[in-house]
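Only one protein chain is missing from this complex, and each of the others stays in its spot.
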Amino acid sequence: MVNIKDDFKDLDLTVGDVFSKDARLKARNVNVFYGINKAINNVTIDIGNKEVISFIGPSGCGKSTFLRCFNRMNDTIDSCRIEGKITLEDENIYDDKIDVVPLRARIGMVFQKPNPFPKSIYDNVAYGPRIHGLSENKEHLDNIVEESLKRAGLWEEVNDRLLSPGTGLSGGQQQRLCIARAIAVSPEVILMDEPCSALDPIATAKIEELIHELGNEYSIVIVTHSMQQAARVSKRTAYFHLGKLIEVGKTKEIFTRPRHNQTEAYISGKIG
Amino acid sequence: MFNFYLLVGIIFISFIFFIIGYNEAKNIKKINNIKLHSLSHYYGIFVLLASLLPSLGMYFIFTIGDDLLFASLIQNYVPIEVVKSEDYNFTIILAQIKNSVEGLIFGIPDQWVTDAAEVWKSWVYQSQIITSISCVFTAIISGFFGYKKINHKFRSRNAVENIVMSILAVSSVIAILTTVAIIFSVVFESIRFFALIPYDEFLFGTVWNPQFEGAERAGSGQEGLSQYGAIPLFAGTFLISIIALCVSVPIGLFSAIYLSEYATSKERAFFKPLLEILAGIPTVVYGFFAALTVAPFLRSSGSVLGLDVASESALAAGLVMGIMIIPFISSLSDDVINAVPQSLRDAGYGLGSTKNETVIKIVLPAALPGVVASIILAVSRAVGETMIVVMAAGLAANLTANPLEAVTTVTSQIVTILVGDQEFESAKTLSAFALALTLIIITLGMNFYALHIVKKYREQYE
Partner (left out) sequence: MNKKRITPLEATNSVKKSIVKRRSKDNRLKLYGRIAIGLAVCFLLFLFYSIFTKGFPGFFQYYVTLDINFDRERIDPKGDLSDNSLFDGEASKIVNESLFSIIEPKGRKAKKQAKKIVSSGKDVRIAKMVKNDPSLFGTITKVKFALDDDIDSFLRGYIKRETPESERRVSDKVIGFVDKLNQDGRITYEFSDYILKGSASGNPEMAGIKGAFIGSMLTLSVCLLISFPLGVATAVYLEEIAKKNRITEFIEVNINNLAAVPSVVFGIMGLAIFISIFGMPRSIPLVGGMVLALMTLPTIIISSRAAIRAVPPSVRDAAYGIGASKLQVIFHHVIPLAMPGMLTGTIIGMAQALGETAPLLMIGMVAFIVDIPNSVMDPGTVLPVQIFMWADFAERMFIQKTSAAIIVLLGFLISMNALAVYLRKKLERRW
């Protein structure tokens, strides 16, 4: 463990370019508290349009907490309080007027553990379009389901058993089902909270490939434990430490020429 | 009082043995200057148990046995004429004699009853002497043998522990014994009932009109006065349970949903115990409430609407029973709803579901088996509930689906038949046991099924 105080002076300043020209989501001076504990400390960052960005950092650094701020999933936790501003197309999502339901329809989420509903594969994917009233008729809904499963790369594997339960699939298939479920509501941004941590390497590779493809259409924020994964899927990377955003930059640069000593310490395996 | 003194005496003797054993162990230590296997008090306890347990066993055998022995012996003192007479019933005669023994004399008893009572009294006196002598004797002898066992090789702690272990094991068998006793008592009497009344008449008959007629059905083979068709009772039980469910299922389920999904933790901490108070109120209080507050209220509001509500109506009993079982549904449903993993809710919210959609489309379907189980348990509670229906539903065995009329239920008939004095041989008394048997089968079946569902449900999320 490197002695932080001696190495750094400007603890509050993030190194690198936090801003983006074509920003979809903008977080400004975000603080998150659990009760009296501060989990996120003054984070500012932009998420660009059709950009895949990775959040990396040691466990407990707050990257997942920060991710959940973007679609207000932290609302479900009573003791959680958020300060600062996050805007989606210049609208503050923490404004009192904003309804979380349409917000979450625009910003989809994929969770750490695959969590398909205990329903059929079809119903899992059709759930979102149904509750939001996206389809005009049954045929249209079928189309949406098929399209989403195809884009999640699952169609070939499950098209003959759409009515069997989603919980019967393998872990990797379940996670792709969850991704299909998320894209079925046509979101603008997809948040992924360590989507591969519960999967084996082969399933992980498939998901990474999928993220890569989806990156052409959506803004994707992915929280990951694995630096290799960040390197493979994302163009930009943000490094978090103890609730602070330490460094942001092009993935290549972060991994080859980290500017912040702490980033370097993490990448070289000294913190972890 | 005799029993009390004898027990105190036995305990006193065994306590003396404790002191003897304890001192003996100390002596052995001192004299031989060796370390014994166990601490001294274990030797004392061993001798105490060796003295106490056999004599207690002796005592129970004597006290339970002597009554049975006397009862069979006293038959010789009943005059032949009485035995031969038509309405001879030994149970009643035994009761007469026993009453006479205890000095409860009603009217002027026959001379032979008084004589038999005198004989009985002398037996009791003899039995007391024999019991006390043999118990004290056993206590001393067995205590002495226990004491003899003490030497420096004897492992008294192990011996004591083995005895205590067996006592613990025996006590766990009581649960089985109780079940056996219940089944035994109910099944045997039911078999006797079905020997008198064919079971198809009982199960499918539509008229319930039990009367005391003695062992033989009046004019057997022909239409008797009594009729034992239990359909009206089943129907009444069913009707009241349905009314109760109509009250408790919506209230219980919506409360559970609100408490587990919408309520703040403070609201939850306040309302959950408050609802559970409803389950802690004695049923007799509910019965009183139903009979004296709800029933008159229904009657008067019925007459305003031009309806004729019976003063004891299925509606009053059902409503109050519904209130009583609200917590059974709300608590258990709340538990199973809470057991639905948070990740499923997160998935729902992550897709932009409202709370309503998450609850109705994701949480409830996932929790459905548990909710169903909670309802089944509530039904089984409603079916077995007694006091409310006895006090508020009436005794008229109407076969009706009209909740405004009086109906009767299985449990209230059991109570009516068995409260007070009965002749044990009559079909009327026995019918209560047949009713109890059906009651047990129904409630246990439901309980079994509900627990099975809950178990399967738990496995799904483990």
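For this structure, a couple of remarks:
For reference, chains read A and B in written order, and residue numbers begin at 1 within each chain.
The criterion applied here is as follows: contacts are C-beta pairs under 8 Å (C-beta built on N, C-alpha and C of every residue); 3 or more make two chains touch, one makes a residue touch a chain.
The structure presented is a predicted model; accordingly, all values stated were derived computationally and were not measured.
Considering the entire complex, the omitted chain makes contact with A, B. For the options B:49, B:259, B:298 or B:373, the residue in contact with the chain missing from this view is B:259.
Contact with the omitted chain, checked across B:185, B:206 or B:342, is made by B:185.
Of the candidate positions B:173, B:307 or B:401, contact with the hidden chain is made by B:173.
The residue from B:150, B:196 or B:323 that touches the chain not shown here is B:323. The residue from B:114, B:343 or B:386 that touches the chain not shown here is B:386. In the full complex, subunit A touches the omitted chain through residues 99, 101-102, 105-106, 131-134, 140, 143-144, 147, 185-188.
For subunit B, the residues touching the absent chain in the complete assembly are 64, 67-68, 71, 157-158, 161, 164-165, 167-169, 171-176, 178-179, 181-182, 184-186, 189, 250-255, 257-259, 261-263, 271, 274-275, 277-278, 280-289, 291-293, 323, 326, 330, 352, 354-357, 359-360, 377, 380, 383-387, 390-391, 411, 414-415, 418-420, 424, 432-433, 436, 439-440, 443-444, 447-448, 451.
Quick note on the criterion: only the chains that are shown with their structure count from here on.
Computed centre separation for the pair subunit A/subunit B is 59 angstrom, with centres defined by C-alpha atoms.
Here subunit B touches subunit A in the complex through residues 264-265, 341, 343-354, 357, 361-362, 365-366, 460, going by the rule given at the top. Residue ranges of subunit A in contact with subunit B, taken from their complex: 71, 73, 76, 78, 100-106, 108-111, 113, 115-119, 127-128, 131-132, 178, 181-182, 185.
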